[in-house]
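A single protein chain has been removed from this complex, and every other one stays in its place.
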Amino acid sequence: MNPEDGDTSRKMAIVVSEDSFDKAMMPMILATTGATMGMEVHVFFTFFGLNLLKKDADPKLKGLYRLFTGMFKKRMKKVGVDDFQAQRELAIEMGANLYACSTTMNMMELSESQMVDGITVLGAAAFLDIAAESEIQLFIG
Amino acid sequence: MNPEDGDTSRKMAIVVSEDSFDKAMMPMILATTGATMGMEVHVFFTFFGLNLLKKDADPKLKGLYRLFTGMFKKRMKKVGVDDFQAQRELAIEMGANLYACSTTMNMMELSESQMVDGITVLGAAAFLDIAAESEIQLFIG
Partner (left out) sequence: MNPEDGDTSRKMAIVVSEDSFDKAMMPMILATTGATMGMEVHVFFTFFGLNLLKKDADPKLKGLYRLFTGMFKKRMKKVGVDDFQAQRELAIEMGANLYACSTTMNMMELSESQMVDGITVLGAAAFLDIAAESEIQLFIG
C-alpha cells in the first residue's frame, strides 16, 4: 500500500524501554503497520530499549524463556513476520522516525557510531511535544 | 450504573501483551470501570497476552511471586474485586470488546474454539484504527 493513499495526518508515538524479544518485535510490527496505513510514526528508545538501536542488536526472550527465542523466530517467519533486524530496517525505509534517548546515550556512554544508520538522537521534552500531538501514544516497557 | 447514563462517545483502547496475574487483572478492572462509566472499551490481546483469552486461563504472578498469587486473590476478594475469570466474563457482558491478535493466533497455532466465547479475532491495523479514534490508549505489557 502506498502511504500517500492513507490518512497522513494521523500520528503514532511509541516509547520502548525494554530490550527483550517480544518488547522489540511489537513496536516494529506496530511501526510498519502504522506506516503502511499512512500514519506518521515516532518510536523513542530509552533505558534498556536503547540497546535495540545498536547495530548488532539481536534481542532474546526474557529469563528462562531465552532458549525459546529461536522457536519464536521460526513461527514468526512461518506466518510472514520478518525478524527484528529486517523489521527495523523496513521501518526506517518506510519513513518511521526512530529516536535514541539522549540522556540514556550519555548515561550508557554510547555513541551514534554504535547505532544503526537513519536514527535521530532526541531528548525527552522534544518527544513529549510529539506525543502530545499524536492520536496514539503507547509505552511498551 | 447504566452505561446509557454515561458519556458513550468516549473510547478506551488497551493492548495486553503479558499473561501474568497483575497484567491480567489491570486491563479487566479498567475495562469494567470504563464500561460502567459508559465508555466504549476495546482490549487487544497479543503475544503472551493472548493466553488470557483461553477458556482455562488462570494467570499467576511472575517468577518467585507465583506462590503469592492465592494471597493476592484473597486480598482482592476481601476488597470486592472479583477474580480474573469473573472479571473477564463481566467485561464481555458489559459490552467491552475483547480482541485476539490474528497474527499471534496464527503464530501460536491457536483456534477460536480454544478461546472464551464472545471475543473477536482482529489484525493490528484494524486495532490501530480504533486506537487512533480513542481518547485513552494504554499498552499494558
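Residue numbering begins at 1 within each chain, and the chains themselves are lettered A and B in the order written.
To be clear about the criterion, contacts are C-beta pairs under 8 Å (C-beta built on N, C-alpha and C of every residue); 3 or more make two chains touch, one makes a residue touch a chain.
The structure presented is a predicted model; accordingly, all values stated were derived computationally and were not measured.
Participant: Touching the hidden chain in the full complex, which residues of chain B are there? Just list them.
Facilitator: Chain B touches the missing chain through residues 10, 12, 22-23, 25-26, 29-30, 33-34, 36-37, 39, 63, 72, 75-76, 78-79, 81, 135-141.
Participant: Just the residue numbers, please: which parts of chain A touch the chain that's not shown?
Facilitator: Within chain A, the residues touching the omitted chain are 15, 17, 46-48, 63, 103, 106-109, 124-125, 128-129, 131-133, 137-139, 141.
Just so we're on the same page, only the chains that are shown with their structure count from here on.
Participant: Just how far, in Å, is the C-alpha centre of chain B from the one of chain A?
Facilitator: Using C-alpha averages as centres, the distance is 24 Å.
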